[in-house]
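Complex shown without one protein chain; remaining protein chains in place.
On to chain A.
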């Protein structure tokens, strides 16, 4: 409609009337046609023949925009070939047009698709294709069954707008899908989808290999794991890293991004989420229903969704299956890098960083019986220096070693040394306090400045006395023996404050 009015504005005034009249006629006939078509898309006439543009993921063919329904020739070749699952791991993929997922097919409602399916002569197996966009038995599977070295041609008319999965449906179906034989076909409504700035094609799939995740070498398909639905890899676009590193998707601040997201399965349902974005619009399950302001959308195996969002703030946005172990342990990660100006009205980033030290976080205790209470009141046997050092060594290795290191040398610029430490040897009570309550801020140790954080350690008085005694009697320190009494005194003075 807008298009016609734009045209109208350019018309010379003296022609105004005539054109408006003509236009009115034209629009009226147009509207009639729309009504008929929406009643019965079977009746949509096709005009010309056209070869379909097919794209490898993550790319999407050009929108059908205003073009009329056509006879659309789709040419696809099935290839069985080795590819990389992740660094050092390869897998024999079965593919439509050499990629997982297979090429994206973009059609318009009413298109008559003439589908040419070719099975490469070197392939071992017969294949076929079941397109969920087809109204007819098997979605075309029966008509498209093709032996290696052969080609079948079948045709169908697309009647229902939406985003649909296609896949191979030759026995054993699960194995053909598990090896990568799926993709997406979009049927645009007559008026086309609204224009956006960026469109991408993403499809999740789960893979089952003899070796576990990351086991190197050529990994064969594992039928047992597939039946048990115990996936080793859950990935976007056929492999780990298909959308990360050098392969990230890119966009600019202010752009609207549309993702065509499918799920080939064979088994797992995807909880598709983009970390740091909210989907402004989701075509639920790829159909007409539009949901708005969605955080995570569920994509069934053998299903799809169209999600749209505008990126307001620059940065990295992570695509995940929010069944989150799949993302961080099985590969279901992708990335959109958005460039442009910061937008502080929307997001200010980190304003300040502080430390939170839980002070006296009381540990709850169960009430105890009188006998136990009596027993607990018995004065405990004081540890000898040797016993303290033994106990202290254990405490040190469990609590202190990670930062202060095995020989108390610390880590330059991060964690101060405990070995030959002037700061430590100067004041034992200060050391007790630091272990008990933590320490933050700048200190100088052996002439070097440290500005770091040590959290309060949840240790008993005996453990604090022992670990400090251990430290003072090792690493060439001054041999101070810290007693439990000193620790208790420090606790009392702190609580008195």
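Quick note on the criterion: a residue touches a chain if its C-beta (ideal position, glycine included) is under 8 Å from a C-beta of that chain, and two chains touch if they have at least 3 such contacts; residues count from 1.
The rule is simple: contacts and distances are computed from a predicted model.
The listed choices are "Formylglycine-generating enzyme family protein", "Acyl-CoA/acyl-ACP dehydrogenase", "Phosphoribosylformylglycinamidine synthase subunit PurL" or "ABC transporter permease"; the UniProt protein name belonging to the chain that is not shown reads "Formylglycine-generating enzyme family protein". Touching the missing chain, out of A:220, A:254 or A:479, is residue A:220. When the omitted chain is restored, the residue from A:53, A:81 or A:191 that touches it is A:81.
Only one of A:65, A:142 or A:385 touches the chain withheld from this view, namely A:142. When the whole complex is considered, the residue among A:61, A:98, A:126 or A:300 that touches the unshown chain is A:126.
The chain not shown here touches chain A at positions 80-82, 92, 121-126, 128, 130, 137-138, 141-142, 145-150, 169-173, 175, 220-221, 223-224.
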